[in-house]
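Note that this complex is displayed minus one protein chain, with the remaining chains in position.
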Amino acid sequence: MIRTALLVAAKDLRIERRSRVLLWQVLPFGVMALVLSGLALGPTHAGHSSAGPGLFYLVMLLVALLMINRSQVIEGTPGTKASVATLGLDPAGVFLGKALALAVELWLTGLVLLGGSVLVLHTALVGTLSALPSVVVTLAALAAAGTLYGALSGGGQGPATLLPVLSLPAFSPLLIAGERSFSAALHGGGLWRWWLISLVALVAYLGVGILLYGVLEES
Amino acid sequence: MMKLLSQRLLGPVTLVLLALTFWFGLWVTPPDKIQGNLARLLYVHPAIAWVALYLSFGTATIASALYLWKRSRSVVMDRVAHCAVEVSLVFIVLTLITGSLWGRPTWGVWWAWDARLTSTAILGVFAVGYLALRRANDDFEQRARRSAVVAILAAINVPIIHFSVQWWKTLHQGASVFTPGGNFKVHGVMLTTLFISLAAFTLLFFWLLRARYRVEVLRDERQRVSLDEALAQRRREGVH
Partner (left out) sequence: MSSPSPEVTLRDAVVLVGGFPLLSGVNLELAPSSLTVVTGANGAGKTSLLRLLAGLVALTSGAGVVAGVDLRGDLRELRRRVGWLGHEGSFYDDLSASENLVFAAKALERPTSEVANVLERVGLASRATTSTKQLSAGQRRRLGLAWLLLRRPALWLLDEPYASLDDEGRTFFDQLIGDVVAGGATVVVSAHDPLRSSELAPRTVTLAGGLVVADRS
């Protein structure tokens, strides 16, 4: 399972490095979305750092939807799926590999957007840096959940509009946990509850993915 | 014989209990000393919420799990899960409506980002997502498996969403029925009405589930007939 996971993750990241979709399409989208969110708050509130954590995570959710779709589209051509199916890869390993690759991509994007949130949304640098561990865990949970929901929504072959309606309700507690822990890192406050939410979600999605990804691949 | 009798009696008994609920709730019980007549929503809102969030979602989850387990996999489980989610969505919407009706005079707004209302709304979108997934899929096996996984994921999310939203913000009325020690807060005819309401809406769930299940069976039978015709037509292509 681990060997397959590393093989699949390396393949997905190699494809990303070649195609540079993250660099030339997703990151610019994320930065623009951050700027737009500032504009949407209006001139009085645009520079208000208290909105920073929430807006950061809202933009990350939108970025995640794009990346999840991309992760599935890579596998999604019928011919590729058929060829790869004959390799007999362990589905649990495939799930872990795709989730790991997606997590790496989200972490990289998150790093850039955290910089954006310091610059554009005026979140304090020290507080933003101390939010890094919770951002890493929350985005990992998002990646695990997203990989599952990406496969559920048709694996790149289903309508693109299905993924958001399936996944966003599941992402909502991660949005809450992420925003609250980022805010606590900026302004002080208890962190353990929000860490617990993100960790429980991460473990739950990893567990379900390892157990049931094979069922989704069969279907 | 017993099964037939209980099936025939389900509808009439449900209607009688609903009628009793409304009669007791609107006329027999006195107004609450603090909330006045607004408290009469207590006789429907908790019962509807219990059906929406626990009974129907729980039924869908169990049926979905049984579908995914090879030994109990059958089209019956898939149908039960599907119908339970549809009925759940109806009750979720009713929960939100009755909750808002109570909230407007109490909090001054129709929607106040209360923990329970927000969790319920999110679960409603889960239900919509489940139904959207089924509509997007023609292939029975694929649709059944994917829906079953979605239902199980939704069930796993129930406690996660519940705690995250609750810790985030709580404006909701504290427990209306039980004290923290587990004793009843509501007494006398109010408590009786509450139990009647719980029974009524629970039976209503099963009545609606059964009716919806019957429609699903008829739809599948019609589809099977058209499949037989499609097969015959396809075979004729081979002859000509």
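A and B label the chains in the order they appear, each numbered from 1.
Basically, a residue touches a chain if its C-beta (ideal position, glycine included) is under 8 Å from a C-beta of that chain, and two chains touch if they have at least 3 such contacts.
This is a predicted model, so every value here is computed, not measured.
> Taking the complete complex into account, tell me which visible chains touch the one left out.
A, B
> Using the touch definition from the top, which of A:S50, A:S83 or A:T161 touches the missing chain?
Final answer for the missing-chain contact: A:S83.
> Of B:Q7, B:N37, B:S74 or B:Q223, which sits in contact with the chain we cannot see?
B:Q223
> Among B:L26, B:I97, B:V217 or B:L231, exactly one should touch the missing chain; which is it?
Counting the whole complex, the residue in contact with the absent chain is B:L231.
> By the contact definition given up top, give the residues of chain A that touch the hidden chain.
These residues of chain A touch the chain that is not shown: 4, 7, 11, 14-15, 18-19, 74, 77-80, 82-83, 85-89, 214, 218.
> Residues on chain B that touch the omitted chain in the whole complex?
Within chain B, the residues touching the omitted chain are 138-139, 141, 223, 226-227, 230-231, 234-239.
Everything below uses one rule, namely that only the chains that are shown with their structure count from here on.
> Taking the mean of the CA coordinates per chain, how far is chain A from chain B in Å?
Between these chains, centre-to-centre, one finds 31 Å.
> Within the complex, which stretch of chain A touches chain B?
Its residues touching chain B are 148-149, 152-154, 158-159, 162, 165-166, 168-170, 172-173, 176-177, 180, 193, 197, 200-201, 204, 208, 212, 215-216, 218-219.
> In the complex, go through chain B and note every residue touching chain A.
Chain B residues touching chain A: 68, 122-123, 125-126, 128-129, 132-133, 136-137, 139, 141-142, 145-146, 149-150, 152-154, 156-157, 160-161, 163-165, 167-168.
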